[in-house]
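One structure follows; several queries about it will come next.
Of the protein chains in this complex, all but one are displayed in their positions.
Chains here go by letter, A and B, matching the order in which they are written, and residues are numbered from 1 within each.
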Amino acid sequence: MLRRELPLLITLVVGLFMVVGLFVPQRHFTAGRSEFEGWAIIIRAFAAVLGVANLARISALRIARRERDWGYQLPLLGGLFLMMVLGVAGTWFPAPLFGIGEGSLFNDLYLNIYVPMQGTMFALLAFYIASAAFRAFRVRSLEAGLLAVAAVLVMLGRVPIGALIWDHLPAVSDWIMNVPNNAAKRAILIGAALGAIATGLKVILGLERNYLGGD
Amino acid sequence: MLPESFLITMNGIFTLAILSFLFRDNPVYKTAEHLFIGVAAGYYVALEWQNVFQPNLWQPLVGAGDASPRWVLLVPFVIGLLMFSRFVPRYAWLSRWSLALMVGAYAGLAVIGAAQGDLIRQVEATMVPVIATENVPWFDPADPSGPSAINNLILAIGLFASLAYFFFSREHRGALGGIAKLGIWFLMLSFGASYGFTVMARYSLMIGRLDVLIREWPKVAPGVAQFCMGLFVVGVAVAAVLEFRSRRTGGGMGAT
Partner (left out) sequence: MGLGERLQYLDRRVIFLVILLVILIPYVKPIGLPIRVSKEAAAFYDAIERVPPGSTVFLAADYDAASLPELYPMTLTAIEQCFRRNLKIVGFCLWPGGPPLLNRALAEVAPRHGKQYGVDYVNLGFKDGQEAVMVMVGASIRDAFPADFNGTPVASMPVMHGIQNFSNVHVLINISAGYPGTKEWVQQVGSRFRNALGQSIPIVSGCTAVSAPEYYAYVNAGQLDGLLGGLAGAAEYEKQVGIMGTATRGMDTQSLAHVAIIAFIILGNILGRGAGRKHAA
């Protein structure tokens, strides 16, 4: 009962409360709903910390067991604890060494370790997309041809060089974005919305229970 | 807090460390990658502490300043703590209560958002004139992609054809097959447009990194920037030559 039925009941009550709340503009109901949204913010924060705690646990185990490439876990744990201590200790110790504000060491490390590395990891995709365009983009059917033509027209129309090649290229690109692209994306949005409503209702009503995991 | 030249040099070195992956996976890249994961995780926890736990939970709970304590916040506090029961296999089932609450809340929000924000408004937006009226011309050459009867007609046909393609309860044969085929063509035009925009996005990211390496770093830390980048280029060139030689003699691995 406590392991299965109670969680399903919680999902039902909370889900219905959120949906019905849209239709009930009564002050106390709205206040209750708003309070509940505040709880969701707090609980999500615990979930985030849970994820990081799990990461730290797995890294520590890898070091303890001297698994393959365990040495790389040392900068991982070092970076994790350094940032955590610098940021959290700001509650009790003074800036700029501690705390998360502008000019703090935490802020400097974020802007000069996290930002460049995350930016560069995504920037690598520029090269891989070129490689994929050369090796894998093959026009072997009418549909693939339509995709290629649309891609070329939009790629040229959206950048300044397109207007130099042909005056009307930007207008053609705009037309593709606003008419056929709009039609297809709207169809996907409507289909996805119907799917989201169906799945959401299935979850709320307990017909979809995968999120609970096994017994 | 630290000197600007030191910070930008750190920025540049980590950028080059990640870029080294383009040649081949290597220990410098792996070390930088793991450091990044650790810094990101530690940053996230510190931010949650300072921006969520403190102002939204702890301070209202204990009544910081002149406010009276809000004991009702003990409920989300306990529910949040229950999440950590996952670390103890015997009591891991307690985390289902927290999960159920979150899943129910966000399922409810998703239903409302999808229905109100997407379904109704998008269907409403499709109910537009498909023949010329007072306010809607057949076609406006001054604004070819703007609202016009021809564009609205193409939009409506494209929408229904694309929706027909996603209708899998019946086999796509006969009339339905023909309409679904038209739907695929609209979808391909759309995916082509998305591909074009995706290419734009990827290159923007590279342009951003090059701006730091070529414009900002040499400006703030001249000499150091050129030295580090020169070292990087020489390192990659030496590694390439060694790999080329080892391939010619029949050994070694290379990226394909």
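Here is the rule we use: a residue touches a chain if its C-beta (ideal position, glycine included) is under 8 Å from a C-beta of that chain, and two chains touch if they have at least 3 such contacts.
Remember, it's a predicted structure, so these values are computed and weren't measured experimentally.
Touch with the chain that is not drawn comes from one residue among A:38, A:191 or A:206, which is A:38. From the set B:106, B:186 or B:217, the residue in touch with the chain omitted from the display is B:106, counting the whole complex. Touching residues on chain A toward the chain that is not drawn are 22, 30, 33-34, 37-38, 40-41, 44-45, 48, 99-102, 107, 110-111, 114-116, 118-119, 121-122, 126-127, 129-131, 133-139, 148, 151-152, 155-156, 158-164, 170, 174, 177-178, 181-182, 185-186, 188-189. Residues 22-23, 43-44, 47-48, 50-52, 54-56, 59-60, 65, 105-106, 109-110, 112-114, 116-118, 120-122, 124-125, 143, 145-146, 190, 193-194, 196-201, 203-211, 214-215, 240, 254-256 are the ones on chain B that touch the missing chain.
Note that in this section only the chains that are shown with their structure count from here on.
Per-chain CA centroids place chain A at a distance of 6 Å from chain B.
Interface of chain B with chain A (complex): residues 1-2, 7-8, 10-12, 14-15, 17-19, 21-22, 30-50, 52-54, 56-57, 72-73, 75-77, 79-81, 83-84, 86-87, 93, 96-116, 118-119, 122-123, 125-126, 144-146, 151, 154-159, 161-163, 165-166, 183-200, 202-203, 205-206, 208-209, 212.
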